[in-house]
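Handing you this structure, nothing more for now.
A protein chain is absent from this complex, but the other protein chains hold their places.
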Amino acid sequence: MNKKEIKCILERVAKGDISADDAVLALKAAPFTDLGFAKLDNHRALRQGQNEVIYGEGKTASQIIKIVSAMLQNGEKRILITRLAADAAEEIKSRVPITYYEIGRIGYIGEKPAPDTEGKLLVISAGTADMPIAEEAALTAEIYGNKVTRIYDAGVSGLHRLLSYLDEIMSADVIIAVAGMEGALASVVGGLADCPVIAVPTSVGYGASFGGVAALLSMLNSCASGVCAVNIDNGFGAGYVASMVNHKKSK
Amino acid sequence: MNKKEIKCILERVAKGDISADDAVLALKAAPFTDLGFAKLDNHRALRQGQNEVIYGEGKTASQIIKIVSAMLQNGEKRILITRLAADAAEEIKSRVPITYYEIGRIGYIGEKPAPDTEGKLLVISAGTADMPIAEEAALTAEIYGNKVTRIYDAGVSGLHRLLSYLDEIMSADVIIAVAGMEGALASVVGGLADCPVIAVPTSVGYGASFGGVAALLSMLNSCASGVCAVNIDNGFGAGYVASMVNHKKSK
Amino acid sequence: MNKKEIKCILERVAKGDISADDAVLALKAAPFTDLGFAKLDNHRALRQGQNEVIYGEGKTASQIIKIVSAMLQNGEKRILITRLAADAAEEIKSRVPITYYEIGRIGYIGEKPAPDTEGKLLVISAGTADMPIAEEAALTAEIYGNKVTRIYDAGVSGLHRLLSYLDEIMSADVIIAVAGMEGALASVVGGLADCPVIAVPTSVGYGASFGGVAALLSMLNSCASGVCAVNIDNGFGAGYVASMVNHKKSK
Amino acid sequence: MNKKEIKCILERVAKGDISADDAVLALKAAPFTDLGFAKLDNHRALRQGQNEVIYGEGKTASQIIKIVSAMLQNGEKRILITRLAADAAEEIKSRVPITYYEIGRIGYIGEKPAPDTEGKLLVISAGTADMPIAEEAALTAEIYGNKVTRIYDAGVSGLHRLLSYLDEIMSADVIIAVAGMEGALASVVGGLADCPVIAVPTSVGYGASFGGVAALLSMLNSCASGVCAVNIDNGFGAGYVASMVNHKKSK
Amino acid sequence: MNKKEIKCILERVAKGDISADDAVLALKAAPFTDLGFAKLDNHRALRQGQNEVIYGEGKTASQIIKIVSAMLQNGEKRILITRLAADAAEEIKSRVPITYYEIGRIGYIGEKPAPDTEGKLLVISAGTADMPIAEEAALTAEIYGNKVTRIYDAGVSGLHRLLSYLDEIMSADVIIAVAGMEGALASVVGGLADCPVIAVPTSVGYGASFGGVAALLSMLNSCASGVCAVNIDNGFGAGYVASMVNHKKSK
Amino acid sequence: MNKKEIKCILERVAKGDISADDAVLALKAAPFTDLGFAKLDNHRALRQGQNEVIYGEGKTASQIIKIVSAMLQNGEKRILITRLAADAAEEIKSRVPITYYEIGRIGYIGEKPAPDTEGKLLVISAGTADMPIAEEAALTAEIYGNKVTRIYDAGVSGLHRLLSYLDEIMSADVIIAVAGMEGALASVVGGLADCPVIAVPTSVGYGASFGGVAALLSMLNSCASGVCAVNIDNGFGAGYVASMVNHKKSK
Amino acid sequence: MNKKEIKCILERVAKGDISADDAVLALKAAPFTDLGFAKLDNHRALRQGQNEVIYGEGKTASQIIKIVSAMLQNGEKRILITRLAADAAEEIKSRVPITYYEIGRIGYIGEKPAPDTEGKLLVISAGTADMPIAEEAALTAEIYGNKVTRIYDAGVSGLHRLLSYLDEIMSADVIIAVAGMEGALASVVGGLADCPVIAVPTSVGYGASFGGVAALLSMLNSCASGVCAVNIDNGFGAGYVASMVNHKKSK
Partner (left out) sequence: MNKKEIKCILERVAKGDISADDAVLALKAAPFTDLGFAKLDNHRALRQGQNEVIYGEGKTASQIIKIVSAMLQNGEKRILITRLAADAAEEIKSRVPITYYEIGRIGYIGEKPAPDTEGKLLVISAGTADMPIAEEAALTAEIYGNKVTRIYDAGVSGLHRLLSYLDEIMSADVIIAVAGMEGALASVVGGLADCPVIAVPTSVGYGASFGGVAALLSMLNSCASGVCAVNIDNGFGAGYVASMVNHKKSK
């Protein structure tokens, strides 16, 4: 609840429009819809400039449909669902028009918006197996109004593949670097770019990769400045924060 | 080495100004100064828009003086030294005019630049003990041309302290959240802000804080979108990436 | 075996009612029923004021039925079964009248008791996915005679949702805070409440949440005083200890 | 900030006593004193029923003196300082009258209050080396108005030592169990008591005790119900939460 | 190869019975049968006084049958197979007469030997779920000629259950203590017994039990002397080493 | 891209054969085929002297067929596919002639080359269960032109089995030691051999083997000099690096 | 308290020699001396057949002197102090006649007993740096009445050194194997011996030895049967349990 809203309530109290008791209630009136198993945060778009996203993992198709319905009734035009299984998407589609991106496991209700910023957002991934997470990041960024360039399978073991995209790297406004195994991609890209690099470790690998821990540690210890990290396999988080960077308010 | 530089060398070959052999040498001519124990990256300002920083930890005062001297000879006007011990700073001061910020353990040679962006960069820390890292972040950001607002000792156990700064949080362009122990500050700030939050876990705490690991994990798993993390105690890294966000090129 | 029981046996020896040898036997006579694969602790209600609970995980329906039958023969009126799978519950129901709570995976034989304390026990959970563990805690507390208020899906990323329940938090006698991911809920609630907060980390999350470890560490390192933690996903344990707090003997 | 305070401000606005703008300021007026490096939480006694405690570790004697002075000026009568080194205590004593408890490393300003509850709070520790943490817990509980019984060096390897205190264990209202190494004390006590057991793992041990991790895990996995844990070596936290349990508001 | 065997070969060389070249071959002649995928160690009975055991996990029934056949041809009378799945046992039974112990997942070919030592070997387990590992240990010990007493479901949370077996504990020659969760059983038993306690952590538990790590650490850090540990779930290993203790050669 | 290639392009510029702009393009012209989901590194054979290998895990049969087809079109004669499931191999075989080695899970297209070095490459494994990884290593080495000697099931618990191969060990040019559990094989072999030992920890084991971590740590801490390690279960990597050692260029 | 003692007290009650109340007191009368900071377990010799040992680490010389004095007054003839620093030993010597073994950091009061068993106890260590722990084990065993054979610096990297002691290994009744780094010694010895091997991991090593964890894991995962482990650097524990094995009661 921001200053303006508090002030507004207080002024109505001052004018006698509402009693102090009602004001307390109003101040406490939660701007969310309670579905029993979930509380929809209706004001998030106001407060954070973005719709609430539905994290699909562990939710049944019918649970998702209930949440989506409530959000649509609430006036939402665009709804993003991450970690959405193909079969759940199929089931939802029978009830609500939804676009499903299989590789990135993302469902989207509403029209995909045109980019509303000129900033260049680059998504680079190390290997073929990192593609689902890279796509989750790229689609998230597109849905939040960014123009996205994808460079996939450009890991450091074949450095010339990466270097052939030097121009794209050096002219980007924000980069998402997606890599599993040893995650060296983030450091190499970080050393070449002059913009923030959001590193996404993936759980790709085996043995001492420990489900993405090796890549995560690598990224947190990057010898290149300008690199920060999100959770393992958190493509959505990377797309979200990169979009925030790319939509910076002040100039 | 960027495209323009490669092209320039090639054009001189094409004109016969230099031979192919010399071009190879030129392409390979490392734009760095070799001190034996260190290679100064003279072109970094060009490539990344920032001076190279000296990481002071584990370097003797005389090693730092050698590097600084070489950089000054190389024409550098402003040099940042992080993790600089007070006594080493004292010793350096006898040779080179240096400003030393004790809490943030930062030394700076040259004139601190005025902010060159209108963006608001906020540094929030959880407890008194997190202040050295918060200051490292704040000073780094100032030195790279940002206007910094500091809110210290505003941990979530006294939520009203944090909420009293709601306006600053909601109007920021980028926020650095510094916290040890359980690191919950990043999530709470991330839920209130609509700009990127760079989370810095600190090694403050004891027992199961494992030298900052608890805070780091907390930040990586933040339930709030828009949060990304740097290494434990990496105040410099947070200041650097936040400055990059705050200086975004495209509008 | 407590002082009174020992004394009683000794007095019977002193009176010649029983021989010393029999007393040794009596002292050693285990107050439990041996089923071969399990020893029922019949005296626990005396000793700890609560019935023994059956931990259902890893037990077959027929094993549970055997234990339940022995307990009923032993005169037990109320039996609590945790981590009970839906199909096992179904099978048990065909033999013994049992109430099954699906979300909390709890089975209960006997009549659910009315609250026998005026204390207010609050269960707050961070996200929808934490609900099974929150329900395990809430039901356990209800079964042990507490009046329970549930506040679900009130994580710190939407702080206003949590703050809208400030009154409930500030007037509680004991709070169970259930959260996965970064577990910041416990610290924020701990900073607002003036009663013990029993924190339950859940295994909800992915990547660097490490199956609940991130939340656990966060809770153990809480910057708020008055927070203590139970094992990951241990909703029963939290409900049990919270009930103990809420039934404090001395005033 | 609780409901009553919000309502009070609103009523004054309603009466025209203060303007809406001032109310916003008042709502935001932080009830803390800003010392630059620390924000004193003056309202905590109101909000949580306890004074703020000063965590002495990592603070210089002069920093502590500054905080103490501000708190005394603020009208505080009783101030608790934990993890206070003997020499810092000596230095503070020259400025402010302070009682110093060396084993528990606790300093206390003001008169130690008489117990204000009839509940029995028991502190049991496993070995001689656990005594500093046990004393930190016991003194904290005493300072917050509890009558404390101490049973030290009663580890499970000499079970008869522990069993000789069976009466005390079975009649307690809340127990703090302090143990390093394998931490088995908590489970054994938890199996004997019918009140909450706050387990404090200590960093006592070597090798695979991993600085208290073995004891912590042992306590979190306790097979006895009614056990919850605080951070490694967190004697203060255990004393604080045990005092909360022992001062339960509702009957 | 022991001294006597070496000496024997050398004496035959000295007598001219075999050439030096043949002796080299003989010395190198591996006392094992090579099945391609496994080398049977035929001399182990001589060298270690025990038959080789077949570790069944990960082996197909037909692989086991091949190994068993080779061992029988090699003159083995008694063969122990651990971690043998019920269906594999069924398949083997159709080819070779085998006794299968389902709970302990052990298969045995040959006649179970009578105890050949008077020593008392005790197997104590903490909970019902630890029974498979306890049985693996107990059966192993029986097969290697020990008289085994079993005390199951005697965890420390119901201390009187354990104490009712004080005589058995105090008169044992070697004890195997099997426990998951916090593994406190080993310390309590270790404090009561005056013989070696072989502790077996089990993977029973959830959350912060980390698949047996909590119990393992607890056992390694036991405050009671006389406790040593084997790998998590290694019932066979415990039975084997306990049998060795119980068959000590010298008096 | 190596010096000669750069020089060649530059000379063509110098001669006016190509423009500077074209040269930039040429320098950047990626020597790879882009399949969308993968970039084939066509020059690797030139650069590293070996064909690119396809890591089969997590790839569908049809994805592998697409990559193989592109490589064959690209003129590749020999293609190695690791971690290839039996059913995928079956599916591929219907389209492309492929040899499948089931135990080592390796597929190979083209004719297996004869050894092109006289060096002796030895693969030793500790137990039967380590055979798949040992075979992955051995087959990889054979495919890259090495003569391989296999010694399997020669773990250190039956030392005479290992010692009977002393000659092979002492005359090898490079050894691959494959072991799970405690991984002691690498140290023992390393102490006997006078050539590099490439140690491969396997995930064979249970409990505190932690999926190969125990063996990995054992190998990294080997008291024998001359031992280095690859990732857990990385038989291919060991075969590859051992082949490199065995094909050393200079004498 | 064992059966005989309980029975004895009960019989006195039966005869009217003591009242039931006194019997309760007697049963609870702790057979220990309370020094305030320590409870001496006077009956341990009866119960476990051994004197209580003083763990010297973290205790001041004066604390140790107090404990020793109380034990001597209590009639103890022989007192063992482990982890005793040289300077503390010096200080104690000025008050009490004590023998100090510097390498093993062991102090002993009283006359070192002659071996009271014919069993052969062997202590083998891997490297020079493991000697302090090996000596702690060997001296402990000697003090508890064992004849000890020491074989030091016999690590597996020079296998012939170890094999030259084959006779001693194969004729031992119990072996203590002490090793840091990768701890392979335990497996190799375990494969050669036909008696229990008590493995002691030491914190010798660096990097990925993680203070003894690598050796500990290696020992727990030993491929040789008959190996069990104690805590890292726990020489005393190994000596104690090995002595128990070597003094087995029944034949």
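Read from first to last, the chains carry the letters A, B, C, D, E, F and G; within each, the first residue is number 1.
To be clear about the criterion, contacts are C-beta pairs under 8 Å (C-beta built on N, C-alpha and C of every residue); 3 or more make two chains touch, one makes a residue touch a chain.
Predicted model, so just to flag it, every value in this text is computed and none were measured.
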Neighbouring shown chains of the undisplayed chain, as defined at the top: A, B, E, F, G
Touching the absent chain when the full complex is considered, from A:G56, A:G104 or A:G127: A:G127
Hidden partner chain, touching residue among G:E76, G:E91 or G:D153: G:D153
Residue of F:D17, F:E90 or F:D194 in touch with the missing chain, whole complex considered: F:D194
Those residues of chain E which, in the complete complex, touch the missing chain: 3, 6-7, 10-11, 13-14, 16, 19-21, 23-24, 27-28
Touch list for chain B against the chain that is not drawn: 1, 28-32, 37-39, 41, 43-44, 57-59, 201, 203, 211-213, 216, 231-234
Interface residues of chain G (partner: the chain not displayed): 128-129, 131, 152-154, 158, 160-161, 163-164, 166, 204, 206-209
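Here, only the chains that are shown with their structure count from here on.
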Reference interface F-G: repeating pair among A-F, D-E or C-D with over half of contacts shared: D-E
Between the pairs D-E and C-G, the one where more C-beta pairs touch: D-E
Centre distance in Å when chain D and chain G are each reduced to the mean of their C-alpha atoms: 38
Gap in Å, rounded to a whole number, between the CA centres of chain G and chain E: 25
Where chain A touches two or more other chains, by residue: 3, 166, 216, 231-232
